[in-house]
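Note sheet for the following structure.
With one protein chain withheld, the remaining protein chains of the complex are depicted in position.
As written, the chains take the letters A and B, and residue 1 is the first residue of each chain.
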Amino acid sequence: MTAVVAQARPLLEWDWVGRNSALLWELTRQHLYFTVVAVGIGLAISLALSVVALRWRATLTPILGFGSVLYTIPSLALFALLLPVLGIGDALAITALVTYTILILVRNIVAGVDGVPREVIEAADGMGYRPARRFLEIELPLAMPVVVAGLRIASVTVIGLVTVTALIGRGGLGALILRGFRTLPPFPTMIVVGTLLSVVLAITVDLLLLGVERALTPWARRKAAP
Amino acid sequence: MQLAGDTLAWLTDPARWDVTSSAGIPFRTFQHLGVSVTAILLACALAVPLALHLAHRRRAEALASSVVNIGRAIPSFGLIVLFWLLATRTGWVGTQFWPLVLALMALALPPVFTNTYTAVREVDAATVEAARGMGYTESQVLRRIELPLASPVILAGIRIAFVQVVATTAIGAIVTNGGGLGRYVVDGFARGVAGRPTVLAGALLLATLTLLADGAFGLLERLLVPDGVRDDARRADVANRVGAAG
Partner (left out) sequence: MRSPFRSRPVMRALAPIAALGLLLAACGDGDPEQTPDAQTGDPDDDAATDIPDGPEIVVSSFNFPESTILAEVYAQAMEDAGYPVGRELDLGTRELTLPALADGQIDFLPEYLGSALVTGFGEEPPADVDSGADALQAAFEADGVTVLTPAPAVNSNAFVTTSAFAEEHGVTTIGDLADIDGGITFAGPPECEERDTCLLGLTDGYGLDVTFESIQEPAARLAALEAGDVDLILLFSTDAPLADERLLQLEDTEGIVPPENIVPVIRTEVVDAYGDDLVALLDEVSSLLTTEVLTEFNLRSSEGLAPDQIAGDWLAEQGLVG
């Protein structure tokens, strides 16, 4: 006999999904909103840090080390550490999410720019490009495939972490999982659908960006680098 | 700064460090590591042999490269709650320990698998051929050539997965009494302003444990990896490829 805590309900009730499709769209939209904002801000910060690291090589290791420490701190701990400073709200969630993108994006931007062939740099110099313009018009665009690869990883990571922000009152699809769990007895469909939709969203974004990555390297259709 | 003072007071309270108390830091740290280490050991036991075997035979390439992406796409919070839910419905396992451990194991499988696989595949083909030419059996090639040469990258992957598991264990405090150090953060949140020192202290302990775990694993790598084989550049590449956050 099933336990009291386990309702005799199927794990996935399609008619519940049908009746609540508006809710599911809204939660997915919220989820995506947090992801896009966090990755966007992360990209901006990482670009700035990368410029510094590329210009003054000695700073690369400390910058990556800093990013690595941020990355290692558990999300729950990070919410707690930032809470006194930011209070509960969107800013807390987004700030924490941004910190998880720094390491990946800086690493990839730097690797991408470093990967631009020497001949191209020299040709640009020979044609009179000044460093700033060379960076913006030559090096960065040519680094795009590797940068986008980093964006892929960062985005998928953030999508997974957005669910954890449910614990501080946000969470998009994570809020649905939490609600299913907080119901007594727990409602299986909310938990299953919340998790599945999060996975689907992550895979969709991953494939979308993979398409972008591939489209940016028409001259080298080798097996995609990470 | 009052908060900083309160947090420091919380951390230095000797009652917290009482080894016998189940609410004390030593017990909870031990519990936390118990969950994390069990999960990573299980993940390695499943993923490493399989990956070694497949990589040696040059099979399942597409699977290996995509599995880590799919793994990254699975939300840790969702998986932990889901495993807990399944545990309540089947009654095979308790709900306090195994659902969390199995969920963490599942999250650790993709990075460990893909990393081990890639590590073996990247072993210099010429070396492998030379070994075969010298009469090594397939099993010997794997054990004496590929495995040692691949070991730094394999261990780097396990290290990253382990750190992720230690970090994610904290989330288990939501579903059980067994979330180790995460318990402090969750309980503290529930207590509002009065609980802030607990939350901060718990967060600091959690972050420290995770960083220590990372460092300790680094030492382990130094011990296990044969001297001639350490390769820091490739390890960094591994981290990039496999990175997962908790």
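Criterion: contacts are C-beta pairs under 8 Å (C-beta built on N, C-alpha and C of every residue); 3 or more make two chains touch, one makes a residue touch a chain.
Please read all numbers here as calculations on a predicted model, not as lab measurements.
Q: Which is it among B:Trp10, B:Trp84 or B:Phe217 that touches the chain not included here?
A: In the full complex, the listed residue that touches the missing chain is B:Trp84.
Q: Have a look at A:Leu49, A:Ile104 or A:Ala124 and name the one touching the chain we're not showing.
A: Residue touching the chain left out of view: A:Ala124.
Q: Among the options B:Thr95, B:Thr116, B:Ser151 or B:Thr210, which residue touches the chain absent from this view?
A: Reading the full complex, the residue touching the unseen chain is B:Thr95.
Q: For chain B, enumerate the residues touching the unshown chain of the complex.
A: Answer for chain B: residues 22, 84, 87-88, 91, 94-96, 173-177, 183, 186-195 touch the chain left out.
Q: For chain A, which residues reach the chain that was dropped from this view?
A: On the chain A side, contact with the omitted chain comes from 3-5, 7, 13, 16, 20, 23, 25-27, 29-30, 32-34, 36, 89-90, 123-124, 127, 129, 137-138, 141-142, 144, 148, 169-170, 175-176, 179, 181-187, 189-190, 208, 211-213, 215-218.
The definition used in the following text is that only the chains that are shown with their structure count from here on.
Q: How many angstrom lie between the centres of chain A and chain B, each centre taken as the mean Cα position?
A: So the centroids are 20 Å from each other.
Q: Which residues of chain B touch chain A once you look at their complex with the stated criterion?
A: My answer: residues 3, 65, 69-70, 72-79, 81-82, 84-85, 88-89, 91, 163, 166-168, 170-171, 173-175, 182, 185-186, 188-189, 196, 199-200, 202-204, 206-207, 210-211, 214, 236-237, 240-241, 243-246.
Q: Under the touch definition given earlier, write down the residues of chain A that touch chain B in their complex.
A: 2-3, 5-6, 11, 69, 71-78, 80-81, 83-84, 100, 103-104, 107-108, 111, 150, 152-153, 156-157, 159-164, 166-167, 173-174, 177-178, 180-181, 186, 188, 191-192, 194-195, 198-199, 202-203, 206, 223, 226
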